[in-house]
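This is the structure I have questions about; it appears just below.
Every protein chain of the complex appears in place save one, which is left out.
Order of writing sets the chain letters: A, B and C. Residues in each chain are counted from 1.
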Amino acid sequence: MDFARDPAILAFQEEVRAVLAEHLTTDVLERVDATGTHHDWGLHRAIAARGWLAAALPRELGGQGRGADQLAALFREVELAGAPYDGMANTMMVAFVLGHLGSAFQRAEVLAPLLAGDAIPCLGYSEPDSGSDVAAAATSAVRTGDGWTITGQKMFTSLAEEARWAFLLTRTNQDVPKHRGLTFFLVPMDDPRVEVRPVRTLSGKRTNITFYDGVHVGDEWRVGEVDDGWQVMLVALAFERGVAGGVSDITALYDAALAHLRDAVDDDGRHLLDDPHVRSRLVRVAIDKEVAELLGDRAAWAAVNGIPNQEGAEAKLFGTEAFGRAAGALLDALGPAGLLVHAALDAPAGGTLEHAYRYAPILTTAGGTSEIQKNLIAERTLGLPRRR
Amino acid sequence: MDFARDPAILAFQEEVRAVLAEHLTTDVLERVDATGTHHDWGLHRAIAARGWLAAALPRELGGQGRGADQLAALFREVELAGAPYDGMANTMMVAFVLGHLGSAFQRAEVLAPLLAGDAIPCLGYSEPDSGSDVAAAATSAVRTGDGWTITGQKMFTSLAEEARWAFLLTRTNQDVPKHRGLTFFLVPMDDPRVEVRPVRTLSGKRTNITFYDGVHVGDEWRVGEVDDGWQVMLVALAFERGVAGGVSDITALYDAALAHLRDAVDDDGRHLLDDPHVRSRLVRVAIDKEVAELLGDRAAWAAVNGIPNQEGAEAKLFGTEAFGRAAGALLDALGPAGLLVHAALDAPAGGTLEHAYRYAPILTTAGGTSEIQKNLIAERTLGLPRRR
Amino acid sequence: MDLTLTDDQAAVVELFSSFFARESSPAVVRASEALGFAPMLWARLQALGAGAISVGESFGGGGAGLLDAALAVEQAGRHLAPVPLVEHIVTSRLLERVGAADELAGVLERGDPVSLALRPVATTAHLLPGGAVVPTFAALTGERLVLVRSEAPGVPTPNGSGLAVADRSVVDGAPLARGASAVGAHSTAVDEWRLLTAAMLVGLADAALEIGVAYVSERHQFGVPIGSFQAIQHGLAEFPGPVSGARLLVARAAWRADHDENDRLPVDASMALLFATELARSVTSRVLHYHGGYGVMEEYDIQLHYRRARGWPAQLGDPAAELDRVARLLYGPSGGR
Partner (left out) sequence: MDLTLTDDQAAVVELFSSFFARESSPAVVRASEALGFAPMLWARLQALGAGAISVGESFGGGGAGLLDAALAVEQAGRHLAPVPLVEHIVTSRLLERVGAADELAGVLERGDPVSLALRPVATTAHLLPGGAVVPTFAALTGERLVLVRSEAPGVPTPNGSGLAVADRSVVDGAPLARGASAVGAHSTAVDEWRLLTAAMLVGLADAALEIGVAYVSERHQFGVPIGSFQAIQHGLAEFPGPVSGARLLVARAAWRADHDENDRLPVDASMALLFATELARSVTSRVLHYHGGYGVMEEYDIQLHYRRARGWPAQLGDPAAELDRVARLLYGPSGGR
């Protein structure tokens, strides 16, 4: 065992931080806050310019062939910096899939502009009646002429307002078990039969409902084989292996809370950091933060070394649940001032803790709910009997 | 709404406390502690002499016709005093059943000595393979001649070492759904084909495994109709309605902890009650105690007034889980001295808190596990869809 | 103990239950988020005499006690009513308590909401509950209890719970009482605020639980309602007991105060507030989570409850301070603090 940081990773982190320092300006953050759109073209192109959008792609497929540990380091830095990175994550994932499964047409028409940072995709998985049960997707794709006609509705299509294509999960076969009748398409978002309806969420983040009202696409927009969408999904999941989303958020939260509390006083002039309750809560969060980081590192290490580890389920479950506990506990420490949002002039820590409380529920849901993680751990790590 | 204590109940509590003050001596408590047998004949007969073993039986059946609120008060006092009361509880329950369903023979041969305090019963429900699933009982009773031959094994037959009869759940029909093939018997414990094997538990309490190796009993020992044991069980449960077991234990624990902590100092002479962690824990327990008491009172009130309230499931679930939290939290406050058991000379609070930690798991299991209570609440209080 | 509602109590519950269901719909709550106040709802509530419900009859009030007030505001809490009803009730009672008859008469006559600074104030009442909209509020400054009348800013300090909090100056306040009696009267008013806010939170928690049960019974995944999964059933089954327990804590505390057992109020009120706060936060966060992605969509109601479960009690301060307070009251001061 060796807990020394890999110099290559440390150097990569430095690079990432330098890019963030240059491009993640206050203006960018304020615009993200105002619009709820977690994407910035300037930052995105700067990342593209360094080839990082292809970081996960093997070299032989034109990528940088970076391992899960380097990817995890990349996502960690953007999370810690509070950078908007949904566009980057979507792009990397779709690029990973297209690199592995895309046709020559798709590599030229889609992968190239994606990697150049000129376009981003959005992900069309969830539907009104299929969330955790993603394989139940009902959006239909029907063969018409030399192509397909797509009709349906997708939920939580984040960045649809900026994306050039939706990476869309559709049903092409009703007559087989649900996992076997799925097909992926790339659907141009500028098609007049695509409608994007914005949805504001609790944390101020924007997502969308997208409607596909008989959108016609040629067969060249199909990704993977017909009815083989579940395999495409598995390739997409392979990209995420070892990169457990959201495990660094608790670090950012702790750092922000501590920075604020070091000097904060209550109405009576008492230092909050003298309060034993506040101290205990901070220590508990500090410990959870260490554990979340270690589990995140372990997930990346396991992925690099080909060790099956439930795709970071344990790290995600722990880190995101711990974030929720931390957000509540730390916000309490602020007393009435904890009510104030970022827009209030004297919001403690610029409203970070208040925002965390509204952001926490997204973390335990997006990318697989805590219940889904527990099902997975019960089945794969523990080998418990089939669920009833 | 009226939160005044009922004078009749206050007076009854006074009576109970007077009996306990007279009969619950240090000797009794030490013997209970040494043997693990939660029964004392002296105390039991004193309770019998006041007719309280028939407290729950309607007057027309020769009882005192006390309501659930009075029964709850009785159990509350014995719990608070730390009195051994399993014999009393078993007796009252079986007496309640026999009062309602017993034959003339059973009333003369069993009910009379039970109510006189001359004999106690033990309860034979659980088996190795039927715990929460009590209706799966496999101990068989087979008609032989003018009676029945009983063969099987019962778990957790507490007080079998003192009991004259086992109130035994048996299977008399294999060919019907499991709830419909059960029959109850009273089985004399002095039968040579009954074996009692002692079992020591975590808290030092004794229970038993009992074996029935072809015990022959006449048909006059059958309670209720053949194959109708589930209905007998429901009558037994009706006795418990409104009397949620274990809800007063947290009160006794809090009182003992506070009495000790008021003066306790650590190795460095610091008052434990000055420690903010200790104070917070005590307050949390104090609040849980109030809630447990109120829920217990509500269950009794609901039973008296014929309001369905899940037989105290909510009170039991809350009170017993809160006891577990309290035992752990308060024991921590004692530091290393919290290791010491009652037998150690300088055990803090006479080892009460340490014992509570070992006793807590019984509370959340006996009388229906927390999971069973939650199933019940999910189904009846919340009306959630049928479980999968 | 008899938990049967008297006819009068049942009437209070029925009245406010149907009133708030009608007048404080989710649409009304949403429309009031920016201001934290629904003027029309307040006007109708005044027409009902609700603001004076627990003021003595000799002062023109309803003469009801804290228990009736608790029953009423539980319904307000259930429907997230965006009005400073709790503040108004306890401040009105405070005016009565210090014998400020003229001021109370003025309040009753004008019909505007009044509020109360929950913490002692130097010159500015920080984040006064209802501060964005109330023209009148009471505050304890030094050992003086004052009543301030000044123009409300009409804009709350931006906050995440849709509350009408705002900073207000107390410098021009008219003295109502001073010394120990002022401090004691203010302290009792804040205790009543604790208790009635706990009642609001009970209503909120119960409503959130109902929303949760309805959602998981209806939402299907994997071909079945998600409410048929045992993990979700057990997650929700933890709550009915505590919701009833919180309601009983509140009701008994109010009953005791109404029956001149006022020495119990400080402990009772803090306990009720602590328990109801943790419960409301726990219920809302679990139910929101069981909504999956829908939980964070603004158009679903549960996020309204989630944010208010956090915000209402935060107006007083860190709940842990309540732990310290109860400890001080029950066990005496500690060496530490």
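Structure notes:
Heads up, the rule we're going with is that a residue touches a chain if its C-beta (ideal position, glycine included) is under 8 Å from a C-beta of that chain, and two chains touch if they have at least 3 such contacts.
Fair warning: this is a prediction, and the values are worked out from it, not measured in the lab.
Within the full complex, the residue among B:Ala160, B:Leu331, B:Ala349 or B:Leu382 touching the omitted chain is B:Leu331. Shown as candidates are A:Ser103, A:Asn173, A:Gln231 or A:Ser280; the residue that touches the absent chain is A:Ser280. Checked against the full complex, the one of B:Phe12, B:Phe75, B:Phe239 or B:Tyr357 touching the unshown chain is B:Tyr357.
Interface note: of A:Ala315, A:Leu340, A:Leu353 or A:Ala366, the residue touching the hidden chain in the full complex is A:Ala315. Although one chain is not displayed, subunit B still touches it through residues 126, 129-133, 136, 155-156, 199-203, 266-267, 275-278, 324, 328, 331-344, 347, 354-355, 357-358, 360-362, 364-366, 369-371, 374. Where subunit A meets the missing chain, the touching residues are 1-6, 69, 258, 262, 270-271, 273-276, 279-280, 282-284, 286-287, 290-292, 294-295, 297-298, 301-302, 305, 313-315, 317-318, 371, 373-375, 377-378, 381-388. The set of subunit C residues touching the chain not shown comprises 229-231, 233-234, 336-337.
We adopt the following convention: only the chains that are shown with their structure count from here on.
Mean C-alpha position of subunit A lies 38 Å from that of subunit C. Our note on geometry: subunit B versus subunit C, Cα centroid distance of 40 Å, whole angstroms. The distance from the centre of subunit A to the centre of subunit B, with each centre set as the mean of the Cα atoms, comes to 52 Å. In subunit C, the residues that reach two or more other chains under the touch definition are 229, 232, 320, 323-324, 336-337. Residue positions 276-277 of subunit A are each in touch with at least two other chains.
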